[in-house]
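Some chains omitted; the rest stay in position.
Here the chain labels run A and B in written order, and each chain numbers its own residues starting at 1.
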Amino acid sequence: MTTETEDRAPNAREVTEPSTEELLSLYERMLLVRRTEERLRDDSAAGRLPGAVHLYIGEEAVAVGVCAHLSDRDYATSTHRGHGHFLAKGGDLNAMMAEIWAKDEGICRGMGGSMHVADLSKGILGANGIVGAGLAIATGAAFGAKLDGDGKVSVCFFGDGAANQGVLMENLNVSTLWGLPLVFVCENNTFSEFTPSREVTAGSIADRARAFSMPTVEVDGNDVVAVWRAAGEAVDRARSGGGPSFLEAHTYRIQGHFEAEAFVLSGGRYREDGEIAAWREKDPIARLGAKLLSTGVAGDEVLADIEARVAGRVEDAVRFAEAGSPADPELAEALMFVRGEA
Amino acid sequence: MERRLIQAVGDALAEEMRRDPKVIVYGEDVELSITGDMRGLHETFGHDRVRNTPICEATLTGMAVGLASAGYRVVVHMMFSNFFYTGMDAIGNQMSKLRLMTGGQVELPITIIAGYGGGAANAAQHSDSAYPMLMNLGGINVLTPSTSADAKGLLKTAIRGRNPSFFLEPSGRGGDLGEIPDGDHLVPLGVAAIRRVGADATVVAIGRMVKPALSAAESLAEQGVSAEVIDPRTLVPFDDAAVLASVEKTGHLVVVDEARECCGAASQIAAVVAEKGFSSLKGPVRRVTTPNVAIPYAPNAEARVLPDAERITAAVLALVGHDRVPA
């Protein structure tokens, strides 16, 4: 679904459009996520990464469109597919790559890995390997933000599969009751692992939020400007004390569930190549690029510059990661507790 | 000052909440406080700091992680330790792991309070002593006070601490009256208390089991057997040294634990002594625990499965029989 249905928008500010600068920044951020993940895809295939990687390729507009409205003081929780959220929320690329390469310079010192990149200093409360776990964590952070009373906002990214975990309903309930500054962002990429969402999801996910009279919007998740607009309203509402909102972004997972998928499935199939091809046509980055060109916001050179800058950053990050020191094996025992403390 | 255990809990909460505005309490029915340990807090500290929640344990434990990450000291009341199962995801997958997983970025000053154990015909779903699974997670402190003073002092330490702690109070009894030192009474984690000094056998008794262990020691004394009773006070961290030192002196170990036997706290303590204190042992270690059963409702059947002074006495006598002939 690619309609943008706005049910209710109390306290919403005037809908604005991203400025030229903002548009270019959205483009660059999406491209950074994409090129980073393409590199992870290749390095994973080449056996250079220790663990599994779950890629966000094709879904970049969601994280980038939402996080454009957040500052480091705001909170976000993420999923097993978390590189995009991490980078969009301002996480350090080098430290993320070093993490995935299991290095001591990694953002989690090599203890977390791809599925668990977190940067507390940026409000990134962490990618999470437990489907649905980010929901309550985001609500807790939103509760803290509300108690602080200084306009911080908490955002929870979660998948269509996670939307079937009962914790969704619990957190819709708590956040509504307490008027928390929380934005639910459901990334409906049509799959839970290899199971098509429609086989495991009754009704519409957005309706589950509407049952709580929560301001709810469905948006084309491959249109970064549409996401930016909807998220802007939701974030503003949260900041100004208007309580939680719900965004369902319709998008598509271009890569497999994780990069070893083909090996694991050994020939098993759950989708048609044609479907993937059709969604490639809706690529959010290519779409914004074409729009930037056609509206004259940017010329070929500007885009080429961005491409080059991004490529350089990714290259640097990989070099940084490769040059890092191995993780410290003593950390496991040293870090479980804050030492010298109860 | 003499206070019951649940009053000591309330006192500790009030003091810590007064001391630090970042301490937040929530849970199901904490405002009226069904278990009594939070009576009056809501009136004193208001809705922002003491708040009733919907019934949704999975979210209550997960929310604690988020609220702690946002800089608060979180106290969650979960009523009965059986409800840990309901809220187990965030306990097992988040709270106990995130500090390592984030490379030490996150600090989670979370204190979970719940009643545990049987003895009140509450039946299987309200009588578990569900701490062994917490002990197996790593990354979580487990507190089992047996006196009012320890309840207050341990809880204050936990709330002020920087790690997740589970504070387990014997369910629904309120506890006996006990003297509490004046002032800012803190009890460190990981330091056992010797409740009775003895020479012939070491009895390590956990939480609610301290009382029957002491009365067993009483009747053992009448039979000429001198039992040393150790209350570990916290199971994680655990005071290995205190137990090992006692066993070095007595040569015998009985561990009394209300949790079920298999992989329970008594197993852990027995294993530690069999590993590190073997040369002190003059005979087998004994676990006096609840067998591997769900707690039955009927009081006679419940009494049969819960450890009591009689079973403790018998276990000690069986051991000291190994190296002494009764006088």
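Operating definition for what follows: contacts are C-beta pairs under 8 Å (C-beta built on N, C-alpha and C of every residue); 3 or more make two chains touch, one makes a residue touch a chain.
This is a predicted model, so every value here is computed, not measured.
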(message) Per distinct chain type, what's the copy count in the full structure file?
(response) A x2, B x2
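Heads up, the rule we're going with is that only the chains that are shown with their structure count from here on.
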(request) State, to the nearest whole Å, the distance from the C-alpha centre of chain A to the C-alpha centre of chain B. (result) 41
(request) Name, in rising order, each residue of chain A that touches chain B in their complex. (result) 75, 77, 106-112, 116, 118-121, 125-126, 128-130, 133, 135-145, 147-148, 154, 166-167, 170-171, 173-174, 177, 331-332, 335-338, 341-342
(message) List the residues on chain B that touch chain A in their complex, please.
(response) 24, 48, 53-54, 56, 58-72, 74, 89-90, 93-94, 98-107, 138-139, 141, 157-158, 160-163, 165, 188-189
